[in-house]
Each structure stands twice: as C-alpha cells, then as structure tokens.
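With one protein chain held back, the other chains of the complex are shown just where they sit.
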Amino acid sequence: MNKHLLSIHDVSADDIVRILDTAESFREVGTRVIKKVPALRGRTVVNLFYENSTRTRISFELAAKRLSADVINFTTSGTSVAKGESLKDTALTLQAMGADAVVIRHSSSGAPLTLTKWVRGSVLNAGDGTHEHPTQALLDLYTMRDRVGRLEGLRVAIIGDVLHSRVARSLSFALVKMGADVTLVGPPTLIPPDAASWGVAVSYDVEEVLPKLDVCYLLRVQRERQRQQYFPSVREYARLFGLTRDRVGLLPEGSMIMHPGPMNRGVEIDSDVADLPQAVMEEQVTNGIAIRMSLLYLLLGGRAEEVGADA
Amino acid sequence: MPDALLFTGARVVDPASGRDEVGDVLVSGGLVRAVGDAPAGVTRIDCSGLVLAPGLVDPHTHLREPGREDKETVETGCRAAALGGYTAVSPMPNTDPVADNAAVIHEVLDLGARAGLCDVFPVGAITRGRDGGSMAELGEMVEAGVRVFSDDGSAVATPRVLRNALTYVKAFEDVVIAEHCEDDSLAADGQMHEGEHSYALGLAGKPRESEEIVVARDIAVARLTAGRLHLLHLSSAGSVDLVRRAKAEGLRVSAEATPHHLVFTDENLVTYDTNFKVNPPLRTAEDRDAIRAALVDGTIDVVGTDHAPHAVEEKEVEFDQAPPGTIGLETALAAILTHLVVPGLMSLGRAIEVLSTAPARLIGAADHGGPIEPGRPANLVVFDPELEWVVEPPFASRSRNSAFLGTTLRGRVVHTVYRGELVVADGKAQR
Partner (left out) sequence: MSPATILDEAEIRRAVTRIAHEVLERNHGAGGVALVGIAARGDDLARRLALEIERIEGASLPVGVLDITFYRDDIGIRAEAPEVHETRIDFDINDRTVVLVDDVLFTGRTIRAALDALVDLGRPRAIQLAVLVDRGHRELPIRADYVGKNVPTRTDEQVRVCLKEVDGEDAVVVEEPGGSA
C-alpha cells in the first residue's frame, strides 16, 4: 500500500479488499471488554483538524488509541492553528515532535498533498475542501459489503449536492472501482459537469431511481448552497429530491438508507425515515472506527520508509 | 356544447401539415372532424376568399392582471387576442404580485379559464420578484404547468444566475428560459435608439450594444450549459448575427421579433409620439431589414406581440415620462400581412408558421398551431386577407396605445374558433 491515503485513487481494488478484511478483525476488537491491542504502541498519531468536526476527529482518536498509539489533537480553537500559524510551520512543528502519522482535515482542496512535502510520516486525508474524503468512502463500502455481502453489481444512488461533496466524489470513485452501479441524483445545478467521465449514471428523477436500488445514499444539503442560488429554496429541494415518508415506500425490500452525517432532518431526509431500521447511520459510525484502525494499522504497521532528503 | 360548424371554400394554410389549398373544414364537439362526417343540422359558414389557419399563438404578451387591472385584465386581454385571431397567449410575469410562485400562476390560469376566450399559458419569473438574483421556485411552477420562464422587463442580473437557471431546468421536460436582453448600465435613461434621430431630437438613447452585449453573454452561457435559451424581441442586426452563428454552431437558441420591430424605425419618433416609445427601441431601417430577413430565413423563429397596454394618462405625457410599450394583439396578423406578405417579402405559409405553429411548439401548447386534422382540438382563425381597415379605437383591449394607430392595414380576422366554439364571428366577439 501507498505510504499516504490522500485520495481513493491511492488504493487499488485489491488494497480496498485488504482494508475491508482487516477492518473485520478490528471490529471484533471493538466487541471485547478491553478494546485495545498493542499493535501501534509507541507510535504518535496527530489529528490536525482545521475544520470543526467532532465526530470524525473522535473516530480517528479512538482508532489510534485502541491501537495503543499516542494521540495529539490540533484543532482550530485554542491552539497555534487559531493564532494563524501557517500550515507549513505547524507541519514542521509536528515533524519535530516525531509524528508517525498526521490525520488532516482542511477546508482547502489539496492541503493533505501539500502537507506530505513537510512531514515525514504518513498523511491521512480526513476530508479536504470539495476534493475527497477517502476514509468515509471506505467505511461506507464496508457497511454495504457487511450488509449485502458484496460490492460488485451493487445498485447505489447518491442523492443530493454531489457537486460540493467530497464524500460523494470519493464514494463514487470507490464504488466504480469495486464494480458497483452508481447513479447520481439531484438538481442539475448540483451534479458535476464532468460526471459523465466518472463511470456513473445521472438522473434528475428520484422517484424513478428509488425502486431499483440496493443502497440509497443521501448527502447533506447545506443552506449555504441555497444562498448561492444552486436551487431556489430548501422547501423545493425537499419536495423534488427529499427522501420523504411517501417516497421511502418506493425502495425495494432489503435495501438500505445511508448518510455520512450530520443529517438535516426535514430536508434531504424526513425525521421518521431517519429512524427506520433500514437506515444504518449508526452502523456507519461504528464501522468508521474499525476502518480507521485498519488504515492506521496498514499504513504504520509496515517499515517506515527510509528518511528522504528532508529538513 | 357548441354547434357543428362547416367552413366551406376556405384557403386552408396549415404549415404543420404542409397544406395550402382550398377546402372545407368541419368542427364539432370541440374538435376538427372529417368533412364527410357533417351532421344534418350543421351550420355552414361560407369562407370563399378567406384564409383558414390554425389559431394564432402569442408567446409574449402582458395581461397586467393581477395588479394593473386599469390597463388590462386577463379577460379583456383575451378578448383582444381572440379578435386578433389568437387562440392561445402567454402572459409575462411582471404583474403585481410577480408570477414567481404557483399561487399566482394558478390565479392567472383560473382567470383565463373563466374568460373562456383563449388558452392562457402563464410565463413564470426566473428570479423571486424578478430581482435578478435569487432563483424562484421553478420546480413548483413547472408542476403548475409552466413551461417558459422569463424575467421579461429585465435581463437576469449575472451570468451565474442564468447559468444556474439554465442548468436547473434540465430536470424538467422541455422547459425554456427566455431572456429580455438589455444591459442596464448602457441602456440607462435611454428613451429611444441611440443614433442620428436621438441626437437630433435631444433624447438620450439606448445603443444597439446594450442589447447585443447581453445577447452575446447569454449565448455564451447557453453554450456552457448546453441549455435551452430563447431571446425575446430582438431589435438589432448585430443580435440577429449572433443568433445566426449560435444556431449554426448547434446551440439550442431561439429568437423572437415583434410586429412593430418588423415595421417601424426610429424615424417614426420624430414627432415625439409616445406610441412609438417601446423597449427595446425601434432602430434603424438596416436593423429592421435584418430582422425581416432573419424571420424569413428562420434565424428568428417566432413573432410575439409584446402587447404592452398602458393607461391613457400614462402615455399622454412628456415623451421621457411615458412608459414604453404598444398594444399589439388586435393588429399583429394584419401588420405581418400588410408589411411582409403583401410586398412579397415572406410567404403566407411562413407568416402562419411564425404566428402560430412555431410559437405553439415553443410554449408547449400542444393543442394549438395545427396540424388541422380530424381528432385534434379545433383552434382556428379565419381571416380576410384583402380587407383594408384603419386602426382606431374602440379596441377590445382596455388600453389604446397602439403604434399602428391611424395606419391602414390589409387583412382582418373574421372568425376565431376556440376549442370548437365561435368566440369571434364576423369580426365581433361573442362573449
């Protein structure tokens, strides 16, 4: 496997299978009384979160701690990050502290790649701008495979603001790589103009797509996008594309509803629908820890590369 | 239920079926029927010397209701339309309140249905309140039956808003975004076309470029989005050239011209007659001739009246105080016949095509525009192509501001059949 995980394109289909299989074992660790193994004892994992995200940061933190690694959290408030220290200086500081891995979430697309220039350890992308969120895609693949037993030929619709969603991008690329059938659904203004080259189908008619799905994957629709005029109102969005109580009946028996969180209840998904048994958002969160443990283990469990020409 | 009507000996001009021949047309139970099926008590209407065509369709009109019922109501506007041979009209959304939501759309539809004189296909606003910035709930209006959106009166403020609108409506079938192409910064304060006449008259002018810049901008956005764009009331030769090139490129762009832009020029304004004050302004003879040629060669697809009623007291003021606009529903057909068909610039078939068939397709009025054949709804016009008349009040429209006032036109509507009913008979409205 690659030294870094910046994008889904960094992992092959075989790598993905290995990541998911390894995560099975880590999920089992999560069921033990002592949810800890010494695999990464003595290693240091840094969470560098420029964007507020309690859920993802806690998920990575737990993953590292359950592997017995030491965890340092750099978040946007109350640290040098807030005082305006540049990414480069922060990186060099982490480097001096001996970080084996840096998990970075940043609002600028490409920040993780830039970071690899300044740190020697492994860099994991926990979400960069509107570019990618590979660990989310992997935990979603894991959840799907776990429930359905396969990924090949799986019929998945990704519904919502695809254009601005790094989750949608990583997930689409990952699903296509694993042989699934993906359809993007949403107002045309929120479907990427280059979607045709992704190997996916596009539809603007949610009711036509729902009856033919194994997985209905909903994306959060931000009010910010309405202010930017991609659609006229939240009301109209919910009417045309929301997974309402009425529409849920169109999904086939045994299909699942997923969402990367946090949800806008009443916008992309009705409150009642979010609480149905076929909505597996809680499993996604649990699986997130196992997947992140798997990634940290696979990235740090091998020999660290020889030190390159470095400061 | 209307009586069965048999129109005999008419010259049937029906571009949708390619027909141009003398014949009979039977109407019964709201539909066109096979002539052989005429029942015993059928009313025979002699149409020798008259032309029978599909009812005209106006893709661009202002009915002023809700909000300015003093100038026009849906009922009076539809009556004017029927007298002009129209069986379908598309009112623009610059009413008060603006037609930017399903509620106003439904109100206009109801008013049209109650008037029962022609079909009404309301145009929805692109932006809320026509403010140019925030997208209106287009999906909701599509559900109410709207197929064309426009902020007519203004262009959409930025390319971004237009881009979003053109992209967003791809989710719906056959929806068109129609633009009034005018750049406010260049056109500001202009009263007429900027040229030798505006200078001579001491009036601020609107240069051609104030339209052409927005035409070019909008075509570029249409290219970016591969969207369906329609350009309203073109007034300049430059705009026509841009549209011609866009069509040659394969872009989904269509265009409209008004009767007054096909007939008059800025020279008509030398008397400061506010009936000639329109927006976009009447331009030079070169512009007018370019528009005529474009209408003939298909670069311009439809004729829209831009029927714009204004109260008498609003128009009978100093030139710069008057609002722009001319009424046109009752004179459109005659204007086209007189100034384009009679002089041989355009065939009668093409005239019917741009007044009926093409606009019907544009606005999605499936029951209009022909073909005239058994089983289809009977929306027809019968007119006398030779009859000369002087344009003067009283008009069916509540307003009198006609650019054609006092002129003699050749061609007049005799009968208008709306869903099988004779709503205009012998040139008189029946309701």
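Here the chain labels run A and B in written order, and each chain numbers its own residues starting at 1.
Heads up, the rule we're going with is that contacts are C-beta pairs under 8 Å (C-beta built on N, C-alpha and C of every residue); 3 or more make two chains touch, one makes a residue touch a chain.
Only a predicted model underlies this, so the values are computations on that prediction, with no experimental measurement involved.
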item: Omitted chain - touching chains that are shown; value: A
item: Residue in contact with the excluded chain [from A:K36, A:R150 or A:R265]; value: A:K36
item: Candidates A:D21, A:D89 or A:E208 - the one touching the absent chain; value: A:D21
item: Sites on subunit A contacted by the missing partner chain, in the whole complex; value: 1, 21-22, 24-25, 28-29, 32-34, 36-40, 43, 67, 297-304
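Here is the rule we go by: only the chains that are shown with their structure count from here on.
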item: Centroid spacing, where centroids are CA-atom means, of subunit A and subunit B in whole angstrom; value: 53
item: Partner subunit A, residues of subunit B touching it in the complex; value: 128, 133-140, 160-161, 164, 167-172
item: Residue ranges of subunit A in contact with subunit B within the complex; value: 187-189, 204-205, 229-233, 235-236, 239-240
